[in-house]
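One protein chain omitted, others in place.
Moving on, here comes chain A:
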């Protein structure tokens, strides 16, 4: 295959990488004044990378001798990643403008673009080396973003914690990769699958366990979730929204691809790990969230809980299960980004962010539309039927039952009722408690309001009209892996 054909398949990453370099030069000469321009240009570049997926980058097949694969699965994940990244870029200026402390600098969107390039590599990787380099590109940018508010001690703490624990997880993952490489003799997913299909040595099994442990950290599945609440609480809210959406999709895509393409013949071995992580995440995410008083910590436990549900689809190990995971992640990022957009509206008279759940009291009377949107996101995250979040849970449980995993589905459904408690507590605070102080409205928030409305419409019962389209894409994406 010619070099140009290879490059054409990695066009989205090229667009993002070159775009990030150009915008970095713009920001180097333009200074902090160019933030607005760089932000909008970044969104345009993300859109350009999305358009590039319509070409050979969308379904071109293997590139660079099997290091990288451009297929429907990668394209589906990348669309989600680019949308979530663009929204995280768009929600930042309003937050940094009103929060005292550090201003938004143009490096924020540039780092987001580089992170998106890394995430694209993660979901397209069909070689352990591509996987690792993409993961590091994404993570390294995320560490910097977490401590973007340098004068805020909590933000610095979040960045440091994320960095140290992320480095530890990378070490575990690399150790697993080195074991797999040592015992299979290749880093290509095809070759690894062939090694797992043959006689399985102890080393290959150890490698599998370590690789899954490393990935579990990146998707913050229990028992590797400890960093999540602290990092989500400390990081600036737009960055937290980003962490809870795009990198989650990328890490989940990576987990699915490694599990199915590289370790597919060892499904029975990794299924035990995935089932344990799924159930532990669902239960711990639900129980630990009950005592939280900070809305960002609550949403962090909510993301742990939701990752558990998505993993149920992976545990099925079938095309329907993988399609369920992708459907789940699509609906999950709409609900999560919507919730964080509402959290961004929680500010006191001076415009400083407020994060306690108690401050939401009586919001139904002071900001009825916002309260209604938040209530919808909470009901949807809890999986209450008329809303779209129910369909997401239905898709993964359906796949698990079809694969014969009845006990898993039963325990999962039972545990989801624990989760419903804390989601409903937020709704109760907003609708039945006496108002304390109203969150003031600020000028120029049409864009954020519009984004909240779009997310709310998508997860409303109207979202069910999207099922034929969404289900079809998710199935096409899943079929690309089998």
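FYI, a contact is a pair of C-beta atoms (placed from the backbone, for glycine too) under 8 Å apart; a residue touches a chain by one contact, two chains touch by 3 or more; residues count from 1.
As a working rule, contacts and distances are computed from a predicted model.
Undergrad: Write down which listed name, "NADH-quinone oxidoreductase subunit J", "Putative dipeptide transport system permease protein 1", "Adenosylmethionine-8-amino-7-oxononanoate aminotransferase" or "Fe-S cluster assembly ATPase SufC", is the UniProt protein name of the chain that is not shown.
TA: Checked against "NADH-quinone oxidoreductase subunit J", "Putative dipeptide transport system permease protein 1", "Adenosylmethionine-8-amino-7-oxononanoate aminotransferase" or "Fe-S cluster assembly ATPase SufC": the hidden chain maps to "NADH-quinone oxidoreductase subunit J".
Undergrad: In the full complex, which of A:71, A:107, A:152 or A:233 touches the chain missing from this view?
TA: A:107
Undergrad: In the complete assembly, which of A:117, A:173, A:263 or A:335 touches the absent chain?
TA: Selected residue, touching the omitted chain: A:117.
Undergrad: Which listed residue, A:39, A:77, A:99 or A:130, touches the chain dropped from view?
TA: Checking the options A:39, A:77, A:99 or A:130, the one contacting the hidden chain is A:130.
Undergrad: Touching the hidden chain in the complete assembly: which of A:144, A:179 or A:456 does that?
TA: Considering all chains, including the one not shown, the answer is A:144.
Undergrad: Over the whole complex, note the residues of chain A touching the chain we left out.
TA: 6, 10, 13, 17, 21, 24, 63-65, 67-68, 105, 107, 110-111, 114, 117-118, 121, 127, 129-130, 133-134, 136-137, 140-141, 143-144, 147-148, 150, 159, 185-186
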